[in-house]
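So the structure is just underneath, and the comments pick up after that.
A single protein chain has been removed from this complex, and every other one stays in its place.
Moving on, here comes subunit A:
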């Protein structure tokens, strides 16, 4: 078991749900993103999803698209993700990399996995890879102690639910809505049932993301999921202060504290 599974089990034993925060590496700079991720851990994020910016992010809404575009424009490279992973694990939180497949494919899946583990990372979340895609990642993960998080959606059929939950380790990522990443006014219906279906299909742990914005959302999701995943609402803290990283990080800390209270049921 990796640090990711250990931490999720430990948090469950505390009687609460985990807060998982996403930020893309390289936004607003590699150094700035490392500072922001570290601050997020200090302010109460339990696990960090380190995003690897990609030129064609079909699963992402505008906030993360623009951040990724900015990160690439300033020259962010694949290897920068390991710098961020190391900083996050040094700060005391498990790190998982969220990446579309092509950057990993070009870097070399074996090399990527080895360097991720060497940096202290626990695993990967692959939004455009399903267990039956034949991408070759499963063979890489099978020979290493590395988690592969797959996604399930409201439209996932029973057959695919079983396949996906059996193939995932660490946790299963349940998408709370049919759509792309981004802040929404409310958490949609049927998400608790989706989490339940994933558990019945053998998911080790189920965390919920997409659309989570407020402490109230976090508390609602925390009542039935093992973890609450927040991305765009955190990225926006930095995006709202384009020329002032200190102010962006202060906003990020405040938002993280709000969400951390949410997963503990304090709204």
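The rule is simple: a residue touches a chain if its C-beta (ideal position, glycine included) is under 8 Å from a C-beta of that chain, and two chains touch if they have at least 3 such contacts; residues count from 1.
The definition used in the following text is that contacts and distances are computed from a predicted model.
Taking the options "Tryptophan synthase beta chain", "Putative transmembrane protein (Alph_Pro_TM)", "YciI family protein" or "Simple sugar transport system permease protein" in turn, only "Tryptophan synthase beta chain" matches the UniProt protein name of the chain that is not displayed. From the options A:29, A:130 or A:166, the residue with contact to the unseen chain in the full assembly is A:130. When the omitted chain is restored, the residue from A:69, A:90, A:115 or A:257 that touches it is A:69. Across the entire complex, the residue among A:1, A:118 or A:178 in touch with the chain not shown is A:178. Listed by residue number, the positions of subunit A touching the unshown chain are 54-59, 61-62, 65-66, 69, 72, 77-78, 101-107, 127-130, 133-135, 150-157, 160, 164, 175, 178-180.
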